[in-house]
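Reading through the structure tokens given below for one structure.
All protein chains of the complex are present and in place, except for one that has been dropped.
This part shows chain A:
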């Protein structure tokens, strides 16, 4: 498993890096294009007054007028720096800038018209600019026909944060599901507890009882009158016994069916379903099993079978391992919580002690609960009985009506969209995001 995880992670990281480089390049190109368009718009507004000045003559241009023109663009952060350079041969010297200290600095020509700001002495005053910037050049001739150049420094803050965001999103998108699948992977398939219960019931109950019934049938068919007279039974009595066995069998199978596939609405049948469970599991010994189970009309359909399965497993554990004289099963519902408690007065067990007997069953109970949004609590006890409590926190139901075929926001989970499959519009209850609830909502 570790090898798989490492391999998946390596693939994820490599993919993320590859995509980041691609995205970086695309973003950089976009930023350049964006900077050029922006700068062109600014330049259009600036070049006319610029061309009216004479930059290479001492006192040939009006600094105050130019700054006045630049001010709105600088204040609005559209451009971060403006420079006018006088071009002589292959050198250009800054003759005017909103940063006066930059005036007199010389820089080389021959760079593309849109470029990142170089980290050199000529651009020492641009290093303090917030974020990264692109330099955009516009050649023009001043009032004396001298070759000049307007340099606009346009902020392009988009590139780097975009990369960081993209990288983070990519990595998260690739890694989180991995971790999620790993941590949420149930130790067993969903129906393991139910499967085990069914198998055990068939194995220890149904099959031996039917074998017993078959013996009675064999006797009915094969026993001679002399045998019956000697044993002191009549065929009628044999048939009665057979009838009793089969009736009890039918009742037990019906109870089992109710546990597996409860009739709806479930909550209304909960007390009788729990009573049926108790009857089915009640041992021959003089164990007193009491129940306190109310009718719960709001019990979600998905929770009811889980509740019965858990109750059955906990009761079975109490019967088998607790050496108890009394077991009490209680279900309560309050403040959006449904609580199932199975308490016995047996030998008790410390949940922190090394692996109590029945551990496998409890692990299955925990897995089943976790899958259906519940938790199991074991009240620590030693020698004074044990109390196990399973709690489901019910999502606060919000009413929403779903129109047929429409995508509809469901309650507070606005990201969860559901498609109504019913032919007519109907009210539904929705809440949690689990797929079970989703089905319950849209059924």
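To be clear about the criterion, a contact is a pair of C-beta atoms (placed from the backbone, for glycine too) under 8 Å apart; a residue touches a chain by one contact, two chains touch by 3 or more; residues count from 1.
Basically, contacts and distances are computed from a predicted model.
The chain absent from the displayed complex carries the UniProt protein name "Response regulator transcription factor", chosen from "Spore germination protein", "Glutathione transport system permease protein GsiC", "Response regulator transcription factor" or "Outer membrane lipoprotein carrier protein LolA".
Contact with the omitted chain, checked across A:213, A:256, A:270 or A:368, is made by A:213.
Of the listed residues A:67, A:233 or A:301, the one in contact with the hidden chain in the full complex is A:233. Within the full complex, the residue among A:204, A:240 or A:279 touching the omitted chain is A:204.
The missing chain lies against chain A, touching residues 1, 187-188, 192, 196, 200, 203-204, 207-209, 211-216, 218-219, 223, 226-228, 230-231, 233, 238, 241, 245, 248, 283-285, 316, 320, 354-361, 363.
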